[in-house]
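Left out: one protein chain. Kept in place: all the others.
== chain A ==
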Amino acid sequence: MVSLPPRDGGTSTGITSDVTSDATSSARPSIEQVWAWLGEVPDPEIPVISLVDLGIVRGVEWTGDGDEATLVVRITPTYSGCPATQVIAGDVKDAMAAHGIPRVVIETSLSPAWTTDWLSDVGRERLRDYGIAPPGAREDVLVSLTRRGAPVATIACPRCGSSRTRLVSEFGSTPCKAHHACLECLEPFDYFKPI
């Protein structure tokens, strides 16, 4: 199973050059090609980033040959109760069907658990452009609770860049985001929580 994101060295695509001459696999687009296509499927809740940029596609492989060839896409959920999970499975199947892959199986894998460390650099930039502060370093939030008054990481405003911001609520419009406000430009904004 190939589980590296496509940007990790040498896996960028050439649409036609990837087709091999092997008779049994000639009908199957290459794994690299599939990664590129998956990289065009937007996250249903934050459509400026793709499923690949979000880091939830953990593996892609072919099983079976010829007409029986089936594409297996392994996806890990962001949050246990994220309602987008089922939408994502449907979107992946639709996108693959549009590229001529009719047989797709979505496997859900819990381990290793998804972390915001897997967000790509491109994804982080796109989040910021979209008005969502990208996730910072992970911290032990239970410990930070007992260290009341200790300095907390500053979240820069994605609109004006000021670091004079405050936390409004640990939960924003989706489970993955917290709600912050900028004290400089006075705009509210979402912060993609490190997890």
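We adopt the following convention: a residue touches a chain if its C-beta (ideal position, glycine included) is under 8 Å from a C-beta of that chain, and two chains touch if they have at least 3 such contacts; residues count from 1.
Basically, contacts and distances are computed from a predicted model.
*Asks:* So one subunit is absent here. Using its UniProt record, which name fits best from "Methionine biosynthesis protein MetW", "Phenylacetate-CoA oxygenase subunit PaaI", "Biotin transport system ATP-binding protein" or "Ribose ABC transporter permease"?
*Replies:* "Phenylacetate-CoA oxygenase subunit PaaI"
*Asks:* Could you tell which one of A:E40, A:D94, A:D129 or A:E170 touches the chain left off the display?
*Replies:* Counting the whole complex, the residue in contact with the absent chain is A:E170.
*Asks:* Tell me which residue among A:V60, A:C82, A:M96 or A:L119 touches the hidden chain in the full complex.
*Replies:* A:C82
*Asks:* Looking beyond the chains shown, say which of A:R74, A:H99, A:R159 or A:H179 touches the absent one.
*Replies:* The single option touching the absent chain is A:H179.
*Asks:* Tell me which stretches of chain A touch the chain missing from the display.
*Replies:* 77, 79-83, 110-115, 140-142, 144-146, 148, 168-175, 179, 193, 195
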